[in-house]
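As you look at this complex, bear in mind that one protein chain is not there, while each of the others sits in place.
First chain written, first letter: the chains are A, B and C, and each begins at residue 1.
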Amino acid sequence: MDIVEFTPETEQLTWTFGGAAPIRRVKPGSVMRLWTEDAFCGRLRSTADLASASLNMPFVNPQTGPFYVEGAEPGDTLVLHFVDLTPARTWGASATIPFFGGLTSTDRTATLQDPLPERTWIYEVDTDKQTVGFQAQGSDLEIALPIETMLGTVGVAPAAGEVRSSLVPDTFGGNMDTPEMKAGATCFLRVNVDGALFSVGDGHYRQGEGESCGTAVEGSMNVVLIVELLKTPGPAWPRIVNDDYLAVVGSSRPLEDAWRAGQVDMVGWLGELYGLDKLDAYQLLSQISEVPLANVVDANYSVVTKVPKRLLPGAKVYSDIHQHLRDLAATLS
Amino acid sequence: MDIVEFTPETEQLTWTFGGAAPIRRVKPGSVMRLWTEDAFCGRLRSTADLASASLNMPFVNPQTGPFYVEGAEPGDTLVLHFVDLTPARTWGASATIPFFGGLTSTDRTATLQDPLPERTWIYEVDTDKQTVGFQAQGSDLEIALPIETMLGTVGVAPAAGEVRSSLVPDTFGGNMDTPEMKAGATCFLRVNVDGALFSVGDGHYRQGEGESCGTAVEGSMNVVLIVELLKTPGPAWPRIVNDDYLAVVGSSRPLEDAWRAGQVDMVGWLGELYGLDKLDAYQLLSQISEVPLANVVDANYSVVTKVPKRLLPGAKVYSDIHQHLRDLAATLS
Amino acid sequence: MDIVEFTPETEQLTWTFGGAAPIRRVKPGSVMRLWTEDAFCGRLRSTADLASASLNMPFVNPQTGPFYVEGAEPGDTLVLHFVDLTPARTWGASATIPFFGGLTSTDRTATLQDPLPERTWIYEVDTDKQTVGFQAQGSDLEIALPIETMLGTVGVAPAAGEVRSSLVPDTFGGNMDTPEMKAGATCFLRVNVDGALFSVGDGHYRQGEGESCGTAVEGSMNVVLIVELLKTPGPAWPRIVNDDYLAVVGSSRPLEDAWRAGQVDMVGWLGELYGLDKLDAYQLLSQISEVPLANVVDANYSVVTKVPKRLLPGAKVYSDIHQHLRDLAATLS
Partner (left out) sequence: MDIVEFTPETEQLTWTFGGAAPIRRVKPGSVMRLWTEDAFCGRLRSTADLASASLNMPFVNPQTGPFYVEGAEPGDTLVLHFVDLTPARTWGASATIPFFGGLTSTDRTATLQDPLPERTWIYEVDTDKQTVGFQAQGSDLEIALPIETMLGTVGVAPAAGEVRSSLVPDTFGGNMDTPEMKAGATCFLRVNVDGALFSVGDGHYRQGEGESCGTAVEGSMNVVLIVELLKTPGPAWPRIVNDDYLAVVGSSRPLEDAWRAGQVDMVGWLGELYGLDKLDAYQLLSQISEVPLANVVDANYSVVTKVPKRLLPGAKVYSDIHQHLRDLAATLS
């Protein structure tokens, strides 16, 4: 088994999906030990560091990658199994940013109102308790919240020669900001260019569904993943399999279109897995789907459609590669 | 304690929130044992009963009520605690209806395409196993799904003299179609007219989040609830408290507006409960909220914003009436 | 020809479509000379009258009516031809209202930002020049703008027993806020209840497309109209015919759904008028439709789809009743 270790230098960070030269070539089956910078480039380190003064737009949400996967060709299925996501710093940060986020007007949902005030929160990591500490700034309230690490951004180079900012989620994955992208999850992405050119980044020590203010508990992350490749047709939208669920992530605007895209893909998936016609799959989905929001703050919004395995008959999903990778991951530590 | 038992005759069913004379007067503190007809008026009894031939539009989604709550005045808080929701028939039904549902064009999301074919599914109730049976029609697949009863529709008369179809959710509650409206939940609604004039209906034996095809496993329901009244200001949007969560249900279109409305209400609620200023409450919400969709199929879409009590300090929510009603409910059976 | 003159007393004003008893019965063919109060109930008379202090919510946008049209039955087509719309006061008013309008957050497009400041503008009417005077308040700029009178609100009682606030546009018409509703226009509405129960109100001395801030140059209006009735099936959405155009007004949210609804109705209308199949009508519409926004500020948004008669072969539209009413109107002054 190949082991690839990579920690980018600052000047090696990338800011787009597509448009960057591969930083490493990796073989399918490789285990990768990566380090990701946080979405603020590590620049918010105290409550005095406000976003508009500290960040250098558009250089936010840096990615580690892209990686060229040997043998990957357009139409294939790239498989990324997340073995471990561990905070790489002793603190995370969150912030309000002018005209960015879900409960403020933005450059698109534009209004004439003044922006919300800027504020930065620093969350200290308590490694023993596995918590991060929320500290109110307008009062004394402090709450220790469980660490639940995830990656906000996982994606490949887009189709049609496009290059997209790492702030955008779409069919190529990208900034989906879903808590489902956690250790133990296996992500499936359609390959659009030779080598797939995948990147990861935007570690969150925890995040609510919807990522309301536009930023989670953002933190640098140590990432262990296994990369695999299936020479079978890749999905229209990113899919995630974990021990309990099958999931699809749709991303678009308005929010109902993000939902529709993911739901229609899931209807097709259920149809394939269980030999259901379109109407039966639609009916079954209607009674079993769980639909947590991922984000309502990015350039596209993201919605997860997931179905619980416990309600469904056993099925061979992508050649059982999720279980295979779980087993392999168990041998690593 | 007053006990109110009521099973409507067919001609007593109501089809709107507002606009109907109260069918009973009830005192705060009353226990009510009600029966609700299913959304199809019990007319879909076999797979041969297709919606467009069997239903008599707009007479669908009939409500049991309205009930006049003595002492309720505009601005007050109506409290409905659901003690028990038990299927009142041995079968439930679901159906595709032309140009109705989430994955079809509709009269609003209008396209020139033909409608999806109509199909009706009948779900047999297995009382022992507490399941309903999904039976595919295009194949042999059968799946027993756990019964998880809920009420699709709970609401009061709207403000501003409006009368709304029982198919619509909005600030007055109504057809929110959220699985959170289950036994053990306490629902808080702002009173808009003297007596509140609340109704309930649209029992579901189970439903996926989003209610994709527009219909859940629709079934007649035996409902036990306790009605209470607080002479404190009612919430802008329907709120739900259960043993584990505080929740708000926002309803609007597009879907992001349903989300925004509920989220802003929750920011205010967290602020009141914990003495947080607006930005701190926004930040806390961003890291802890869970956001399951309720429906993307009604005249307005509905999104739930909920926060887990386990992550929050103890707080006196609506004078701890939820716990009080849980205790009272425990004495009833 | 019957002449009906009616100026409501303050206590006769109505605030809903549906839910109010008819104030007069009129025969088809009647000429009606009506007076409408402005949307602010005449309470904004100087720049010192700010909306939140002066208005008594929800009592805004008062309607003159409803009128019971003899012989009108559900499914029929009500025809209202606007002969003349003349300012009934020497001034109009416009205002910003907290959390109301298109370029601010609202109760639905909810954000945590502060509202825009309130401001009221008074527009003096210059009868000779037929202008209203815009006066900036933060500077000295004054601009005389041509008077182009229109009615913001024209509608009938809704279907399905609903009662809707006069602030809402939908299939029943209502607060569509389109500049197309002007003298010389003939409006067609589907009848939902016996007598149709139509009302008019919300006079605008002029309005931009979209009604950006939520209020036009609001003014009391003298309205002359002719009411007619066709015992042919009424349209799904309000239609307008004038000397130059056929138009449909769709109202929904998001804005694309308002557009889709009106466009699909127009495809059907073109198909009927010219014997086109669905695809040919779609194609023709794609090359000739003009699509001005009406409002992006009401409870539903409204979009006009109109096609220029000059590009189309002659066709008998609603039995040429528009021309008939134009001719009749010419005899009235």
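Basically, a residue touches a chain if its C-beta (ideal position, glycine included) is under 8 Å from a C-beta of that chain, and two chains touch if they have at least 3 such contacts.
Everything quoted here is computed from the prediction, not taken from an experiment.
Colleague: Identify the visible chains that the left-out chain touches across the whole complex.
Modeller: Touched by the chain not displayed, across the whole complex: A, B, C.
Colleague: Looking at the full complex, which residue from B:T104, B:S220 or B:S286 touches the chain that isn't shown here?
Modeller: Within the whole complex, the residue contacting the unshown chain is B:T104.
Colleague: Give the residue, chosen from C:C213, C:I226 or C:V241, that touches the chain omitted from the document.
Modeller: Selected residue, touching the omitted chain: C:C213.
Colleague: Have a look at C:V4, C:L50 or C:L276 and name the one touching the chain we're not showing.
Modeller: Per the contact definition at the top, the residue touching the missing chain is C:L276.
Colleague: Determine and list the subunit A residues touching the chain excluded from the picture.
Modeller: These residues touch the chain not displayed: 15-16, 18-19, 58, 107-112, 159-165, 236, 252-254, 257, 260-261, 263-264, 267, 278-279, 282.
Colleague: Can you list where subunit B touches the absent chain?
Modeller: 103-105, 109-116, 254
Colleague: To test your reading of the contact rule: which positions on subunit C touch the chain that is missing from view?
Modeller: Residues 94, 96, 102-103, 116-117, 119, 121, 134, 136-139, 141, 143, 145-146, 206-217, 253-256, 259-260, 263-264, 267, 274-277, 279-280, 282-293, 296, 301, 303, 305, 311-313 of subunit C touch the chain absent from view.
Everything that follows uses one rule, which is that only the chains that are shown with their structure count from here on.
Colleague: Can you work out the whole-Å distance between the CA centroids of subunit A and subunit C?
Modeller: That gives a centre separation of 47 Å.
Colleague: Between subunit A and subunit B, what distance separates the C-alpha centroids? Give it in angstrom.
Modeller: It comes to 32 Å between the two C-alpha centres.
Colleague: Subunit B to subunit C: how many Å between their CA centres?
Modeller: 35
Colleague: Where in subunit A do residues touch two or more of the other chains?
Modeller: Residue numbers touching two or more other chains: 103, 116, 254.
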